[in-house]
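One chain of protein is taken out of this complex; the other chains stay put.
For chain A:
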Amino acid sequence: MNWPIGELDEVRRLRVLHAALPGTTLAETVLPDPYDTVWPVLSDLEHGFCAYAPGITAIRVTDRDGDRMRADIRDRIGLRAAFDVVLRDGWCVMQSRLVVFGMAATPVDGGTRIGYLIGLRLPGIHRYGRLASALARPFARGVLGVARRRWLSRPRDA
């Protein structure tokens, strides 16, 4: 018997992860290119991702086992942190001792929907998570806005 099965794309799953993580904020946008064009670039953490993520200057994968990685990430002001990473088709979660990132993508009419999650991992964050989320919201939107502008202005193959 073929029972209908509910669909749940990766951006919806990122919304769930956001709901489970106090102190995080989530922003979404649609890039006007097919998923098969967008995701291979963004999921190339050491090269493609860095080119579009403002504030991050370098990512170096130090260990890899299937969809699990360890990576060193360096930011614009020179801070460096080790992250645990899960990366697979349409889904990426990165976590250091203090910070969590998430990225998800799914094909939609007219392009690819991208979700971007960012937040702090601090003691007692569940007590002031709403405030932290509200403060981080403009930052997340700003990051995604810059990434979108960079994507739209990127050099394209003839």
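The rule is simple: a contact is a pair of C-beta atoms (placed from the backbone, for glycine too) under 8 Å apart; a residue touches a chain by one contact, two chains touch by 3 or more; residues count from 1.
Throughout what follows, contacts and distances are computed from a predicted model.
Its UniProt record calls the unshown chain "RNA polymerase sigma factor", which is the correct pick from "Sugar ABC transporter permease", "Methyltransferase type 12 domain-containing protein", "RNA polymerase sigma factor" or "Pyruvate dehydrogenase E1 component beta subunit". Here the missing chain is touched by one residue of A:L8, A:A58 or A:A82, and it is A:L8. When the missing chain is restored to the complex, the residue among A:L21, A:A132 or A:A147 that touches it is A:L21. When you scan A:Q95, A:T112 or A:S133 for touch with the missing chain, the hit is A:Q95.
Listed for chain A, the residues touching the missing chain in the whole complex are 1-9, 12-13, 15-17, 19-22, 84, 86, 91, 93, 95, 100, 102, 121, 125-126.
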